[in-house]
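Comments concern the structure below.
Of the protein chains in this complex, one is absent; all others appear in place.
Per-chain residue numbering starts at 1, and chain names A, B and C are given in the order in which the chains are listed.
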Amino acid sequence: MTFSTDMSVAIGTLSLRNPVITASGTFASGREFADFVDLSRLGAIVTKGVSLEPWEGNDSPRIAETASGMLNSIGLQNPGVEAFMERDLQWLADNAADTPVLVNVSGHTAEEYARVIERLETVDNVAGYEVNISCPNVDEGGMVFGMHCAPAADVVAKCRRATERPLIVKLSPNVTDVTDIARAVVAEGADAVSLINTLLGMAIDATTFRPKLARGVGGLSGPAIKPVALRMVWQVANAVAVPVIGMGGIMTAEDAVEFMLAGATAVAVGTASFVDPTAVIRVIDGMAEFCHARGIRRAADLTGALVAEPDA
Amino acid sequence: MTFSTDMSVAIGTLSLRNPVITASGTFASGREFADFVDLSRLGAIVTKGVSLEPWEGNDSPRIAETASGMLNSIGLQNPGVEAFMERDLQWLADNAADTPVLVNVSGHTAEEYARVIERLETVDNVAGYEVNISCPNVDEGGMVFGMHCAPAADVVAKCRRATERPLIVKLSPNVTDVTDIARAVVAEGADAVSLINTLLGMAIDATTFRPKLARGVGGLSGPAIKPVALRMVWQVANAVAVPVIGMGGIMTAEDAVEFMLAGATAVAVGTASFVDPTAVIRVIDGMAEFCHARGIRRAADLTGALVAEPDA
Amino acid sequence: MSDACQDISQGHPLLEHVEVLGNERLAKGVGLVTLKAPRIAAAVEPGQFVHLRIAQGRDFILRRPFSIHRAEGDDVEILYQVLGRGTRELAGMGTGTAMDAVGPLGCGWRVADGVSHVLLVSGGLGAAPLGMLAERLAERGVAVTVAMGAPTDDRLVARELFEGVARRVEVTTDDGSAGMRGFVTLLTQELIAAGEFEQICACGPEPMQRIVAAQADAAGVPCQVSLERLMACGIGACLSCVVSTREGHKRACVDGPVFDAREVVWDASEVPPKH
Partner (left out) sequence: MSDACQDISQGHPLLEHVEVLGNERLAKGVGLVTLKAPRIAAAVEPGQFVHLRIAQGRDFILRRPFSIHRAEGDDVEILYQVLGRGTRELAGMGTGTAMDAVGPLGCGWRVADGVSHVLLVSGGLGAAPLGMLAERLAERGVAVTVAMGAPTDDRLVARELFEGVARRVEVTTDDGSAGMRGFVTLLTQELIAAGEFEQICACGPEPMQRIVAAQADAAGVPCQVSLERLMACGIGACLSCVVSTREGHKRACVDGPVFDAREVVWDASEVPPKH
């Protein structure tokens, strides 16, 4: 080893020790993974979505396995921002003080999003926000905001006024042109965008004639969606000037590198953490090895390094 | 066996001996499969997309395998409608006269679609048309028409004026609300809609830093997309009054039944035919067995039979 | 983590590479697999489970949860019923097959010191999480009565285990091929009413557990039930496995799978789609 790769990347003013973060809703607030993962090694921890009041979420069954993927209809169950601050943020302050915490924020209205942020502004150990305008599993709010430019812009504008911390907006893939939405939220001051959230899907049990999820539809995640995610990350990275956080089906370091090549500055590991609770560490280590083996001195050099011309 | 299931279904005025048809572009015009499949057993043969003039299609590589799926960027290579009539339709007239032939139609402009149909009106062995406004692999035309209501309606209106034969419109899944487009094309006289075409995706080779497809992006098909396809079929079947032809990742009879339960009147087998050239027959036989085992007297009774309430 | 679970301070879950030592068919579609899993075996408490990565491919990606039926030395035993693809693959695994397991997971049975006689109620594969409990209670000198039901005689899996350690084992079968004909809830009706038990631990199909819970409640006997939910993570992070309780949604994987029956809001709790 004649050099060591600089793994750090920057999301606006936020600097991460490496490009690998957790995908919201798949890592809780890290506590449940502490037996498997050294949290101080993560690029950042992105929390489960938090709303102003407690949300009960949807009925069971809430998941269904599909070919190379899974559907979920959790419905943003969460204890509300107050309980979240008391339990989760406090635990993180005590146990993972070195790792940036990005709080994933949800609301039924644009005002609610902003009020969650206002509340979180009062604590120190929040490095930034990921505004989730793309959850397909709640009736009001959620994906509805992320499917059209005007409501997306409205949520972001209100959140922007509530904080000077880094503001990441999580985009929905269930749209005709994801770059339209990306441009709209960047115009309102988003410091970064993250994508993709889950694809709206459905599973049916042919033996019972019933949907497999109590809610009928849910969000598709896992390797099945990687091609769609890569395409959208590539489109958005070419359309906006802010950093892109890429996710969707990342299981291995190689998958993560593909997202960086497509234009992502950082990547998030989601469903993979259910399959292997150490997945996020495997991806971090694997990416470092990948860079080292190829003489890549800065992981950030992978970003957008896709060679567009076909091989000759 | 105390009864036999009536497998026939009707797509408007077109009656099919069973609900299982071939997905456009995955079965050519049937000739290549004649060694594996008794064409007289199919519900219908849907041909590869046909345009007014010959199209060369895209460069190689044109496919890439992904988790439980594949990307293709064939780009509607076809010899043009004249050569198609001489070779393919003539061969079908000679070798599969009993099976309805649905010609999948493409064009760079709405006028071109209509002119392809006008030309095909001059021959007898065309049972109807599937108008492809959803191909993600061509630069002009293709998916562009299917992503917004006005151009979709325009293509359909012009095609409708060109024929009284059954007109099926093939919808793109790469849209915010597929029911909007479905309603728009039904308003212009579509007799049925078929969905889904492929999801726009991308694959990247982390070792070469290049896209795996020469064109960069391509269409995702196969089991990976089934949850998205089922969801859209269910949405569209609940939104329009015309029959829906469901497809996307059907590999087995059970998959096909799921699409029927979601609201499809017929189903198409696509990528599965590459994996197993006899797939379409397996699906037909399996669906008949499924119905028989459950005492279902008419396959058509499966359509929309989803029980929406969760299991108690 | 729920307070109940913290009370008994169950250990930390771990990721262990396990190996199949034996795989025995017990009845049609029912088997017993023995895994070499020293670290999990050393840590497991009755009622806990392991989350097994059965598939190697990326097509079917989620782990599958299984109760630990018994633990002895370095080994754990799992009693399984073939339902779908995962359990089919499990049934086909020969000696030497390697897998990875996350465990021991969840909050198991809690039988307080001083309890002198416990009724275990098992419906079908409900015997799975009760085997180790019966053994441990017997070791502690707690009297155990087992009421078990199954469709047929050969499906009364774990009957020998129970007969080896319990004071009394009563059986029912749906077809009368062994014991009383009918559901196990017929037996428990009488047994519970007779008033011998200070606690009931029940596992089986959810409707059965619900009836036993009602019988226990009527008799004023504390009752614990073990509930199954589809699980993604198995460690409390994803919220896919929730059970409706009087205190809202709780996670079957860490707050359960064993719950106080009175906590459960049965009406709202769905069972996974049946076959």
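Quick note on the criterion: a residue touches a chain if its C-beta (ideal position, glycine included) is under 8 Å from a C-beta of that chain, and two chains touch if they have at least 3 such contacts.
What you see is a predicted model; the values in this text were computed from it and never measured.
When the whole complex is considered, the residue among B:Ile74, B:Ala96, B:Leu199 or B:Ala288 that touches the unshown chain is B:Ile74. Checked against the full complex, the one of B:Gly57, B:Gly286 or B:Gly304 touching the unshown chain is B:Gly57. Residue in contact with the omitted chain (choice from B:Ser4, B:Ser40, B:Gln90 or B:Thr207): B:Thr207. The omitted chain makes contact with chain B at the following residues, 25-28, 32-33, 35-36, 48, 54, 56-57, 59-65, 67-70, 72, 74, 77, 205, 207-208, 210, 212, 214, 222-223, 251, 271, 273-278.
As a convention for this text, only the chains that are shown with their structure count from here on.
With centres taken as mean Cα positions, chain B sits 34 Å from chain A.
Chain A and chain C, compared by their mean Cα positions, are separated by 35 Å.
Centre-to-centre separation between chain B and chain C, using Cα means, comes to 47 Å. Counting partners per residue, chain B has 67-68, 223, 310-311 as the residues that reach two or more other chains.
Residues of chain C found to touch two or more other chains are 58-59, 270, 272-274.
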